[in-house]
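This structure is in structure tokens; I'll ask about it shortly.
With one protein chain withheld, the remaining protein chains of the complex are depicted in position.
Lettered A and B in written order, each chain numbered from 1.
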Amino acid sequence: MADIDLGRLVIRAFDIKSVSWGDEMKVTPQGEMIISKSMLPDLVSSMDTIEAVDIRLIQPDEHDQWTNTILDIIPISTKALGVVGEGITHTLTGVCAMITAVDTEGKQCHEFGSSEGNLKEKIIFDNPGTPSSTDVIISFDVTLKAGMGQERKGPYQAHLLCDRFLQVYREQMKNFDGKLCSARNEFHNISRPGKKRVVIIREVAGQGAMYDMQLFPHEPSGVEGGRSIIDMGNMPILVTPNEYRDGILHSMQ
Amino acid sequence: MGVGPSAKETSLHHFRDPLLDLISSDEDIDLLGIILFGSSDKYSEKILTSTRAAIWAQGMRADGAVIFCEGSGNNHVDFANACEQLSRRGVALAGLTVIGKNGQFVVTNDYMNDNIIDVCKSKGTVEPCIIGENNLSYDDCKKALSILKIKMNKNKS
Partner (left out) sequence: MGIGPSTKETSMHHFRDPLLDVVSADEDIDLLGIIIVGSPDGNADKLLVGTRAAIWAQGMRADGAIISADGWGNSHVDYANTCEQLGKRGIPVAGLAFHGKNGKFVVTNAYLDAIVDFCKNKDGIESNVLGENNMNVKDCRKALAMLKLKMRKSDAERGV
């Protein structure tokens, strides 16, 4: 029998050529990104487990520097049309977000082993889950209130803070002219009747603070609107290939 | 809204569920399983859970689904969305729920027409508050299954 197309997802990538400091938060489809810390004080005061946050821009030749333990590496994507898993997604390449966290007592926010140290020794670059060696890393260095790194709310708010910051850029990315994208990828959920029926089962974190997984966020790889697999009793949930590759999961580990 | 006494399904009802009996004993049917999802009190969750149910049915490559909704009123919001999401994914559909005179659909869409069976048995316009009166019967289930078979045949051709 012929293959059946169950749905289409288009991901348009916009390559970012420069990330620099400025007075406004701005990103253009031509590849210029400007970062400002202006909204950080408001974000910090809205989160009761967070003491402070700093942003660093780590250029590709600046990996030789200290980092606190790494919570996550996040692609910056948004829905231009449709919901996660279908329609059109705009994503940035050449740049990614990183969250690190430590508490006011100096305790790293980690569960089993932590990755603080010299950044160049603490990441294997160019893996699927890590930045490319040529990426600019927007590093969110979160200082949690004492002990909050070991409570679920602490790392959750660190992720949420970063997500709300990125949302400002996402709103601009939604309006990018698709014709200006540097790469366009089209993905289809294909049913192949008569072929071997296979499922992928992914056992993910579900035990606590850094050991959690957020599903169904409003934005690809986002936090807002999502819910934790712990709160859903860790029960199995099926997602389509296109939902998965669009970013319907956000690692809270 | 919600479930009144006459539409309430007791644990005993689930234990002796006529819908399951009928479908699991039909030799033309490969019953993949029963998907349970809750009817939440929040609108966004209603849409989320009923959409997830449809996505899962599609992942199961289901040819058809019989969907039953306990109660009426706001529960029909999830029900209507599940009907729409399943149909849009090419899953043939028959539905069962209490409509009667006071359970008219609060929302409706293009996927809920001749394929929905009203399991209401009471004659009046109000919830009669009698346990078991408006429960689904074996006949309701037979009707739903035959509608589903017709729909599946149509989809095939």
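The rule we apply is simple: a contact is a pair of C-beta atoms (placed from the backbone, for glycine too) under 8 Å apart; a residue touches a chain by one contact, two chains touch by 3 or more.
These numbers were taken from a predicted model, which means no experiment stands behind them.
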Only one of A:41, A:147 or A:236 touches the unshown chain, namely A:236
Just one of A:130, A:150, A:167 or A:182 touches the chain that is missing; which is it?
-> A:130
Residue in contact with the excluded chain [from A:35, A:50 or A:213] = A:213
Given A:33, A:53, A:74 or A:88, the correct residue touching the omitted chain is A:74
Tell me, which residues in chain B touch the chain that this view leaves out?
-> 30, 32-33, 55-56, 59-61
Note that chain A touches the chain not displayed via residues 69-70, 72-75, 77, 96, 110-115, 117, 121-125, 127-131, 190-208, 211, 213, 215, 220-221, 229-230, 232-241, 244-245, 247, 249-251, 253
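FYI, only the chains that are shown with their structure count from here on.
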Computed distance of Cα centres, chain B from chain A, in Å = 38
Chain A contact footprint on chain B (complex, rising order) | 48, 52, 55-56, 58-59, 61, 89-90
Provide the residue numbers of chain A that touch chain B in the complex, in ascending order.
-> 6, 191, 193, 197, 199, 216, 237-240, 243
